[in-house]
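What you see is the complex with one protein chain gone and the rest in place.
Per-chain numbering from 1; labels A and B assigned in written order.
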Amino acid sequence: MHQLLQQIFSGLAAGAVYASLALALVMIYRATDLVNFAQGEMAMFSTYIAWTLVNAEVPFWAAFVITLAVSFVGGMLIERIVIRPVENAPILTMVVVTIGLLLIFNATAGWIYSYTLQEFPSPFPDRTLFGALMTTRDVGVIAVTLVMLVALFCFFRFTATGLAMRAAAQNPESARLCGVRVGRMLALGWGFAAAIGAVAGIMVAPVLFLDPNMMGGVLLYAFTAALLGGITSPVGAVVGGLIVGVTENLVGTYLIASQLKLTVALILIIIVLVFRPNGLFGTAVVRRV
Amino acid sequence: MAAILELRAVKAFYGQSEVLHGIDLVVEEAGMTVLLGANGAGKTTTLRAICGMVRSEGEIVFSGRRLERCTTEQIAGFGVAHVPEGRGTFTGLTVEENLRIGGYTAAGRPDDKMQLMYGYFPILAQRRRQQAGALSGGEQQMLAIARALMMSPRLLVLDEPSFGLAPRVVEAIFGIVERIRREQRVSVLLVEQNATLALEMADRAYLLETGYVVTSGSAKALADDPQIRRSYLGY
Partner (left out) sequence: MAESASVDSAAKLAIRREAGMGITVWRWVGTAALIAVAVVLPFAISNYHVFELTQVMIYAIAVLGLNILTGYNGQISLGHGGFFAAGAYTAAILMHRYGVPYWATLAPAALVCFALGMLFGVPALRFEGPYLALVTLAMAVAMPQLLKYFDDWTGGKQGLVLVKPMPPPELGLDRDRWLYFFVLVILLVAIRLAANVLNGRTGRAFVAIRDHPIAAAAMGINTARYKTLAFGASTLFTGVAGALAAIVIGFVAPESFTLFLSLSFLIGSAVGGIATISGAIIGGFFIEFVPNVANDVSDAAPWAIYGLTLLLFMYVMPRGVVGTIGPWLAPAMQQFRSARRAAK
């Protein structure tokens, strides 16, 4: 029983990371109907930026904030420069562009930083709580994710720009008629997604060790989580992320060793999707004839 | 009276096809102009050309400003509020949020303006926290007009506001539009299939057919014209 609770809790911590990256995927999907396959590599690159700052003696949380700001701007620039030229192209073209972006980020990180695993410092002390039920690191990851989610929720609910972004994602034409600069809202969406991805990368790097391929598996789980929750639902992304994290951990501990863990977890989730083909919180696409 | 909106020799294109072939049109300051015509005549296209949603040539002058090279957002910022065909409601947002986004470009506190809108449309006040998608057709139309008015526009552009609505609701809505026009001195450009009601309210009227203006004049003159009566008013 104790072990079960332990595994559930550390699964929640992993799940918080998946939830963050899944949220980034959902944000971009809502705005552009596109799954950004480069989200993981962008997050990895952001994490390297944080690592560089920390190695240059910048205090951790300062490096954290700077990285988020840089990632935000970077995300906006990517939308303007890389995505804008193909925004009216067929969806598959846009998907392939994100794949190209994925390759560029991965290779560039490998080139600049090499493929050796690097240690990444955790801002949380390495202790256990409540009689080894959970580690402070896990609690820290969950806390940071929670703070981020609350901040995002408040931004989108209570600010004018947040409302404008939601309107632009839902109905771009009507938003333009209200004077909303839809193009700018799109860029902001990518900026937010990049910053959220950076948080996910920084939270997971101490555990996975930093290398250019760090986020590959995380992206896979995040993608699964986003779909499990419903690709159009931010709440779904978070819930999906937590479920995937816990499932992955439990499957790995009780069912099958690491090799087939991913396959089994995927199959379980697909079975859920068979019963809810639009995810847990997703809305079915209403087809107008 | 001065014209707040003037179109001169305006052509519009969908891709390579020319669908408007040189439209001339005037909306007077604080006046109401109505565009009549059958389906496919080009009425909605004209409105879309004004708001930069469709490729166009010719001159579109709003309050002395040329609109042809401007984006839709910029045109909205100049004070042109367009309620599109089908209302364009943000169905995933609440009624209150719909109003708030309507006031996105306007200066001043949105809360005061929202109170004004609730005054014109009490039903919206009742439903203010509901999802806009759950409202009835008539309520959504009121919400769409209120949303447009949140912009404190100089020109209100309405595309078939009576579409799909019961006659009593239509009369109520048109009554409010007329009241707003008088009280706020907002000019109105109206596209309507319901020609009778529209001609009663408007000052000027234009009849479009396959992208051309075939008749124009004062609304009263068109209403009295026997040919128009037979073709479009049904008697």
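We adopt the following convention: a residue touches a chain if its C-beta (ideal position, glycine included) is under 8 Å from a C-beta of that chain, and two chains touch if they have at least 3 such contacts.
These numbers were taken from a predicted model, which means no experiment stands behind them.
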Touch partners of the unshown chain, restricted to the chains that are shown, please. A
From the list A:M44, A:L68, A:L102 or A:L242, pick the residue that touches the absent chain. A:L102
Of the residues listed, A:L5, A:A62, A:A89 or A:L146, which one is in contact with the missing chain? A:A89
Touching the hidden chain in the full complex, which residues of chain A are there? Just list them. 29, 35, 82, 85-86, 89-90, 92-93, 95-97, 99-104, 106-108, 110-111, 220, 223-224, 227, 231, 259-260, 262-263, 266-267, 270, 273-274, 277-279, 285, 287, 289
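The definition used in the following text is that only the chains that are shown with their structure count from here on.
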Chain A contact footprint on chain B (complex, rising order): 51, 53, 71-73, 76-77, 81-82, 84, 88-93, 97, 100-102, 104-105, 147, 151
Please name which positions on chain A make contact with chain B in the complex. 160, 163-164, 166-167, 170-171, 173-182
